[in-house]
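With one protein chain held back, the other chains of the complex are shown just where they sit.
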Amino acid sequence: MSLPKKILEEKLRKIVEEDVGHGDITTSHIVSRGTTVDAQVMAKEKGKIAGLEEATVLAESFGLKTKPLAADGQKVQEKTLILQLEGDAATLLSIERTLLNLLSRMSGIATATNLLVERIRKAGYQTRVASTRKVAPGLAYFDKKAVMIGGGDSHRWGLDDMILIKDNHVVIAGGIAEAVERVRKNVSFSKKIEVETARLDDVLEAAQSGVDIVMLDNFTPKQVKEAVRLLRKRQLRAKLLVEASGGITEHNILEYAAAGVDIVSLGEITHSARALDVSLEITKVKKPHR
Amino acid sequence: MSLPKKILEEKLRKIVEEDVGHGDITTSHIVSRGTTVDAQVMAKEKGKIAGLEEATVLAESFGLKTKPLAADGQKVQEKTLILQLEGDAATLLSIERTLLNLLSRMSGIATATNLLVERIRKAGYQTRVASTRKVAPGLAYFDKKAVMIGGGDSHRWGLDDMILIKDNHVVIAGGIAEAVERVRKNVSFSKKIEVETARLDDVLEAAQSGVDIVMLDNFTPKQVKEAVRLLRKRQLRAKLLVEASGGITEHNILEYAAAGVDIVSLGEITHSARALDVSLEITKVKKPHR
Amino acid sequence: MSLPKKILEEKLRKIVEEDVGHGDITTSHIVSRGTTVDAQVMAKEKGKIAGLEEATVLAESFGLKTKPLAADGQKVQEKTLILQLEGDAATLLSIERTLLNLLSRMSGIATATNLLVERIRKAGYQTRVASTRKVAPGLAYFDKKAVMIGGGDSHRWGLDDMILIKDNHVVIAGGIAEAVERVRKNVSFSKKIEVETARLDDVLEAAQSGVDIVMLDNFTPKQVKEAVRLLRKRQLRAKLLVEASGGITEHNILEYAAAGVDIVSLGEITHSARALDVSLEITKVKKPHR
Amino acid sequence: MSLPKKILEEKLRKIVEEDVGHGDITTSHIVSRGTTVDAQVMAKEKGKIAGLEEATVLAESFGLKTKPLAADGQKVQEKTLILQLEGDAATLLSIERTLLNLLSRMSGIATATNLLVERIRKAGYQTRVASTRKVAPGLAYFDKKAVMIGGGDSHRWGLDDMILIKDNHVVIAGGIAEAVERVRKNVSFSKKIEVETARLDDVLEAAQSGVDIVMLDNFTPKQVKEAVRLLRKRQLRAKLLVEASGGITEHNILEYAAAGVDIVSLGEITHSARALDVSLEITKVKKPHR
Amino acid sequence: MSLPKKILEEKLRKIVEEDVGHGDITTSHIVSRGTTVDAQVMAKEKGKIAGLEEATVLAESFGLKTKPLAADGQKVQEKTLILQLEGDAATLLSIERTLLNLLSRMSGIATATNLLVERIRKAGYQTRVASTRKVAPGLAYFDKKAVMIGGGDSHRWGLDDMILIKDNHVVIAGGIAEAVERVRKNVSFSKKIEVETARLDDVLEAAQSGVDIVMLDNFTPKQVKEAVRLLRKRQLRAKLLVEASGGITEHNILEYAAAGVDIVSLGEITHSARALDVSLEITKVKKPHR
Partner (left out) sequence: MSLPKKILEEKLRKIVEEDVGHGDITTSHIVSRGTTVDAQVMAKEKGKIAGLEEATVLAESFGLKTKPLAADGQKVQEKTLILQLEGDAATLLSIERTLLNLLSRMSGIATATNLLVERIRKAGYQTRVASTRKVAPGLAYFDKKAVMIGGGDSHRWGLDDMILIKDNHVVIAGGIAEAVERVRKNVSFSKKIEVETARLDDVLEAAQSGVDIVMLDNFTPKQVKEAVRLLRKRQLRAKLLVEASGGITEHNILEYAAAGVDIVSLGEITHSARALDVSLEITKVKKPHR
C-alpha cells in the first residue's frame, strides 16, 4: 500500500515544515554551506521495520541520496543498520527528527501488530488482526500502513470506506434491522456493510438482515463462542465474517481466535504502540571545497 | 498554552477532513436530516484529562453545543463524564472519532507525564520533566501541550526555538567549543543555547563555553552525579541548567532527580504513551419535526 | 450523502476564490457598502434538482440568508423558483456564478441520471445505473453526489474505495486469476473486489476466482446475455454481482437491463451531461441607511 | 496560454490527490515494486486535441517519461495515438484516470468550440466565439484554455478581469448610465468595460456612456441586426465591440454572425460539452530485476 | 475594491498563523482564560487611513467586536483614534501585531500615494498616479488596495490582467510591431494592450501598431513632452493613453504631469513607502467571573 511518491512527498513536507518553523536555527549557525555528510540509521532494538519507504521518499525529496539496508516488513535484530543517507549536511540535520519519528512510530506499530499476528499463526489460527480508526489524529495513512506491514488488516481507512453501523447509529435509527434497511436502500453496490453488536440477540438480528460482517463489541471469548455457535446453528455463519472488538489484549487474543471469529481488532496497536528505538549517526563529514 | 481558536479550528478541520474523505457514508445513509442528539463523553479509566479545549473547539466549530464537565489538567476517576455535546446528529457522528482520538491521545500523554512529575514531587525534588521532539509526526502542538497539562515542560516546540547543539552538530563543527562559538557569533540574543554532551569532558567544555544549558545524554545516574559534582567544583553549576536525557524511565527517574539535575527529558511520554480510554455515548435522540 | 458543513464550506470557498482572484472589480465599483438585496434562483428548464445543499452552504458560509423552495432530488417544471437568497449585495454578486455553476452542473447530472433510472424502472427492471470515475477533474464529490440524487449509484468514489481490477492491472499481473490472487493475499476484509473482463472466458475465470463483482466491459447486450447464461449454468450467478460498462447509451440501456445485469455504468452522465439552465434574479434592492 | 509548469504541477497534484485518497489499493496489491511499463494514449474518436500539455506535465511531475504524438490544437481522426508514456507501472495506473479526464474534457471543449469557429469562418465571418464563466466549478483555467485551443476567445478568466456590468449590477445601480459612471470614477485605466443590455434602448444608453463593449443578452438575430443598425446610424458602432450572448446554438450561430456582431458567447461549449473519448493502453510490461 | 469577507478572512488567518507559530507563549502564560478587554487603535501621526476593513475583518473573524472610528480613505491628524476593539484578551494580544502591521503598511502606502495625487490635483492636472507590480512579495492585494484608497490607480493586479509588453518581451519577439502582432492574433477581446517603450521611435511604432496604452519608460520630462508632441502631430495621441514610468519622484512628478501624460506610475509608493505609526492600547480589563 503506497501513495504515489508525489502525493506522499507533500504530506511529508508539511510535517517537516511544522517542525522547522522559521528555520533550523542551530544547524543554520553551525553548518557551513556546502558541507555534506554520510549518515546511517540504526534500529537500536529488535522489531519489524516500517516507514523505510516514507523515510526514503522524505530524504530524496529534500535532495539527499538514500540506500536502504533493510526493507519494510523485515524483522531486524537490535543494532541493525537499516538506511544510509548522503548529502547536504544542513538538510539532513533539519529532517533527521521527522525521519526518525516516522520510522520509530511506524516500526513500533508494525512490531506490535506482528507480535499478535505471529502469536495467532503459531497457534494455528487464520484470524486476522485488524486496526481501528483509533489512530494518532491525522495519521491514519501512516498508522494503518504500518499495521499492514506488520501483517495486520487496515480495516476502514476512513469514514468513506466500508459501511460500519455502530452503536450510536443504531440508537438513532431505532434498531439494527432499521439501520441496515436505511443503508441498503441507497448504498452503493461497491460497499460492504458491517454492524456492531452488543448482545447475542443483536448478532442474530444483524446476521439475518444480510450484512457482510458482524462485529461483536466487548464480548468475552465465551460470549463470542456462543455467538458463533448460534450463527452456525441458524446457518448464518458461512454467509458473513465475524469480527471481535473491544477488550482484546495480547493476553487473551488466542482465546478470541479460538472462539472462531475471522477478525480481531484492537485500538492498542495504533493508539498505544511503543515506538521502536531508532537513531541516526553521521559517519563522515565532507567539508566544502573553497 | 493555546492557539487562537481560529487557528486551532483550521488544524482540527484538516484532521477531520482526512478521516471523512468523500463523506461519512454510514451516517449519511442512516441519519435523517434534522435529527439532533445529546451525547456525553466519558473517561473510562482514571487519569489526567487533556484535550478538552481541542475537543470543545472542534465540536463548536462544527456547529455543536458543548458543556465541559471537567477541565484540562483535572485528574479524574474511572467512569467520569467529562463533556456534554448537543446538536446535529450526523455532524456529531462524523467528528466523534477525531474528537475521541484527540482526547485519548492528549490525556494519555498528560497522564504519563503527570505520573513522573508526581513521583518526583513526592520524593521532594523540583526536577522538571520535559518532553523531546520525539512526537507523533506533525502533532508537536498537541503532544507538547498535553505534556504541559500533565505538569511537564514542553522543551523546544520545533527547530526554530532554542539552540540545541546535538552530537551530530558537534561532529560537523569539529568540537563543542567550536560549535558554540559558531552559534554565538550570530545567534539572536533572544535565544538560549543548550549543548548535548556524551562524556564528562564534554560537560566541562560545554559549561566553560558559556552555554545556558548542558544536556547529559545517556549518562547513568552515577555519571550524572559525578558531572554535577565536577560542575560545582569548578563553580560552573550555578550558571547553567543541567538536563539529563536518554535511558530515563519511570523506574530510575528518581535516581536522576537525586543526582542533581534541573531537568529530565524523555521521549516515552510522547512517542509511546498509552492512550486514555475515552468514549462517547448518545443519551437522547431528537427527531426532526416534519 | 453529505460532507460535514465545515468541510464542504472549505471546498466551496476554494472554488469561489479561484473565480474572484484579486476581487470582483465590477461589483466593487458599483455596489455601495451596506446595500442588501433579495434574490431568487430559478430553474429555467425542467429537470431533477441537485446542488441545493451546496448552494445553501455556500451562500450561508458567505453570510447570506437562504430559503430553499425546492429540495435536492425534487423534479421541477420549467421556470420553477428553487431558492431565495437575502443579504449583502456585493457578496451575493461575487458568489452568484459559482452558486449557479454548482446548481446547473449537479442538476444536469442528476437529470441525466434520473432519465436512465426511470426508463429502467418503467420497464420493470431493478438494474442500477452507476457512474464511473470519468468525472470533471477534481469534482468527484459533486458529480457523484449528483448521480446519487438522480437515483444512480456512486460506484467507487476514488482509488482507495473498492478493489477494481482493470484491463491494465490484468496485463501487468499476467492474468485475471493471478491478479485476484495477489489482491486476496493482502487486501482488507472490508473491501469488495471487482474485475473487469473483456471476453466470456474472462468472465468465468473472474467468477471462479471468487470476486464479488464482475464487470463486462464493452460487451454487446447479446454477449451480456450469454455471459449471464453461462454464469447461471455454472451456478456462479447468485454469488456475484454483474456490471455492464462501455458502449451503453440511453438508446440501448434497456437491452442491457433485459440481459440480466445488476448494474450498468456510464461515463456520459458525469463527463458529458448537459448543464441544467438555472438563473438568479435580484427582486429587491435595499439601500444602506446613512 | 500556459501556467508556469511548477504552478500547474500543484493544481494537478491536488486533483490526483482527491482521487487517490489513502492510496490506489488495487494497484498497490497487484503491481510489484519496480515494474515499469510502456503505454499509449489514443483518441478513439475524431476531434481537436487539448490537454496534452496538462497530461504531459502531470505525467512528468509524477516521474514518468512522455512523448507527445500530437500537439494541442491538432485535429485528429478516430483511433489516433496522441501520447506515449513510460515509467513506473504503479504510478501510471494511479494517475491514468486523472490524465484521461483532463484530456477528454479539454479535447471535448476544444472540439465543440472549433466546430462553431469553423462554421463561422467557412461562412466568411470573422466573428469571435467566446466562452462565458459557466465552467465546471473551479476549472476555469482548464475549460477556458481548451476554448482558446479550439480557436475561441477566453473572455473574462474571473471576476478580477475586465469590468462586466450585468443585469443585476444595473438593477442595483439604478440604470446603465449610473452603473457605468460609478465604474468610470475609480476603475483602473488598464481595464476594459463591458455592459450587458436587454433592450435596444439599453444598447444605445450603454454605447453613449462610452464603454468598450456592449453585450446584447438574449437578443434574436433580428434584434441584433436592428441594434447594430442603430449603432451605425448614431456613429457609435466603430467605437465599440458588440457581443451577442444567450440563446445562441450551433444552429443559429451563423445568423448571429451575419447580424454583424464582433463576438458571440456561449455557455454550452464549457458547461455542456461532450467529452472526447480517450483511452490508455499498456503496450509493454517490464518486470523488475531481482 | 474588496474581497468577499470569507476569502479575506482566510488570507488574514494565514498571516496570523505565520506569526503565532506554536502559540503566543507570553499571552498564554499571563492572561487568565475568560479575561476580556476594551482596546483602541490610534494613528499616532497624520496620514490617510487604509486597512481598516482588513483590521475589522481580522478582528471579527477571530471573535472580537469592532467599532471603526474612522473610514478607509479618511485623512486623520496625529493622535486620532481610528478603531475600538472589545473581546477576549488573549485573542486580541495574539492578533495585535498583525492588525497593526496591516494598518500601518496600508496607511503608509495610501498616504504616500495621496501626497502625489494631491500635488497633481492642486496643480490642476488630471494625471493618474499608478502603482506597479513592485509590491512586497505576495502582498499585491493589500498594497494595491492601499494605492486605490490613496486615490491612485491599481494598474495591473497580476500577470493575468492587461497585456503589458515590456522590454524583455520586445527583445524576444524581435521588435515592438512583431510583439504586438503576436498578441493581437490570439488575445481575448476583453484585454487592453500596453507597450513599454524606451525611445521616441518606439513610441511611434507602438502607437501605430494600434495598442491601447504606450508606456514611456525612463523618459525625462522633456523627452515625454517631445513624445506627446509627436503623437499629436501624427494624430495618434487621442487614440491611446500615455503612461510615464521610471525615474519619477515626488520632486519631478509635476513636470511629468505638465508634459501631458495620462498616467504616471511609481514603484516607490508600494516598495518603499514609510509605514504609518499606529498603536493599540488596552483601555479596560474585565476579569473573568469565577
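General observations
Chains here go by letter, A, B, C, D and E, matching the order in which they are written, and residues are numbered from 1 within each.
The criterion applied here is as follows: a contact is a pair of C-beta atoms (placed from the backbone, for glycine too) under 8 Å apart; a residue touches a chain by one contact, two chains touch by 3 or more.
Please read all numbers here as calculations on a predicted model, not as lab measurements.
One of E:68, E:210 or E:267 touches the chain omitted from the figure, and that residue is E:267.
Only one of B:18, B:72, B:153 or B:196 touches the chain withheld from this view, namely B:153.
The residue from A:8, A:76 or A:95 that touches the chain not shown here is A:95. The omitted chain makes contact with chain E at the following residues, 14-15, 18-27, 29-31, 35, 37, 39, 89, 93-94, 96-98, 100-102, 104-105, 108, 133-142, 157-161, 163-166, 168-169, 171-173, 179, 182-183, 185-187, 191, 267, 271-275, 280-282, 285. Annotation for chain B: contacts to the undisplayed chain at residues 128, 130, 148, 153-157, 160-162, 186, 188-192, 194, 213, 241, 243, 262-263. Interface with the hidden chain, as seen from chain A, comprises residues 13, 16-17, 20-25, 28-29, 61-63, 90-91, 94-95.
Note that only the chains that are shown with their structure count from here on.
For chain D, the chain whose average C-alpha position is most distant is B. Using the mean of the Cα atoms as each chain's centre, the chain most removed from chain E is A. Looking at which positions face the partner, chain C and chain E present mostly different ones, since fewer than half of the interface numbers are shared. Mean C-alpha positions place chain A and chain E at a centre distance of 51 Å.
With centres taken as mean Cα positions, chain B sits 22 Å from chain A. For chain E, residues touching at least two other chains, in rising order: 21-22, 157, 160.
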